[in-house]
Structure formats: C-alpha cells, structure tokens
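Heads up, the thing below is written out as structure tokens.
Entry: chain A
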Amino acid sequence: MTLTIVLLGAAALIGIGLYGALSQQSFVMLMMGLELMLNGALLAVVGFWSQGLAGMPEGQLLAIIVMAVMAVEMALGFALVVAVYRRRQADMTKSIGTLKE
Partner candidate 1 sequence: MAIGWLSRLAAATPPPVFAAVGPGLLPATERLLARPTLRRCGSPREAAILLVAGTIPEPAGAALDRVHDQLPHPRASFDWDGGGDAEAAIGALWRGLLGGGASEPDRLPDEPPNSWRGEGDHGQGGEGMMGGVPYGRPMAMTGDDLRDGLSLDLYTARIGPFAPMLPPGLQLSATLQGDLVVTAAVARPPFEQPAEADAPEACAARLLRLLGLGGDADRLLRGGRPRGLGALAAIPTGLAADAQGGDARARLRAWLGGEMVDVVCPDPGDLLVGLEWHEATLALASFPPSALRRATQAAEAA
Partner candidate 2 sequence: MSATLPLLVLLTLAAGAWLAAWLDRLIATGRIEPLAPLRVGAALLLRQRVTTEAPDAMNWRLAPAWYLALAAVGLSVVPFAPGAALIDSPVGIVVWGSCEALTVVTVFLHGWSPNAPFPLIGAYRYAAIGLPVMLPSMFVLIAAALPAESLSLVAVVESQREAWNLVRQPLGLPLFLLVGLTLTLRGPFDYADGEDLAGGTSAEDSGPGRALWQLARLAMLVAFSAMAAAVFLGGPLGPWLPGPVWLWLKTAGIMALTVAAGHWLARTTPGRMLTLLWVGLLPLSFLHLAIAGALAL
C-alpha cells in the first residue's frame, strides 16, 4: 500500500517535471523540470528500498547517486548558461542551438 502511494507520487512528479522540461523556453527553467523528474526518481528509489528490498544497502547508494546526478547536472548546466550568456546575452534554449563554435 505505502509503496503504491509512493510510486504514484513519483509518477506525478516525473510527469510534471517532463511537462516543465519540454514546455519552458528558458534554459534555467528547463533545468528545474529536470530536477523535478530526478526528484520523482529519488522518491521511487527510496520507496522501493524501504518497502521492497528489505533495506539492501545498494538501494541507499542508488539514492545518493541520484542526488549526485542532480548536483552534476546543476553545476554543469549553470556553467553552460554562463558561457552561453557571455556570448549571446540570452538564456533561451533556442540560442544554445546556435552555439556552434
């Protein structure tokens, strides 16, 4: 029962995150969508570990890895935004497409 609730919540978070990642024009808002999807993934991992895997340590490790992915995504994502803004004075996803050099 608990696991079902948690997984439904995770599905909703991933759905909203996907909507955000696809619909937002601004690159930084798009990253918020990605983070929200990872949030859903984190919720699902924690739920599975707690209710379905009898506390296998690998489950916790996976949760930490999800967090590490978020950190990497954020650090590199924002560094890219800075680099693009410096050349284009814009933060739109469109303008990243034109960054060819």
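How were these picked? Simply put, all candidates are chains of the complex that A comes from, given by their letters.
Observations, loosely collected:
FYI, a contact is a pair of C-beta atoms (placed from the backbone, for glycine too) under 8 Å apart; a residue touches a chain by one contact, two chains touch by 3 or more; residues count from 1.
Every value quoted in this text rests on a predicted model; they were computed, and no experiment measured them.
For chain A, the touching candidate in this complex, among 1 or 2, is 1.
Of all residues in chain A, only 82, 85-86, 89 touch candidate 1 in the complex they form.
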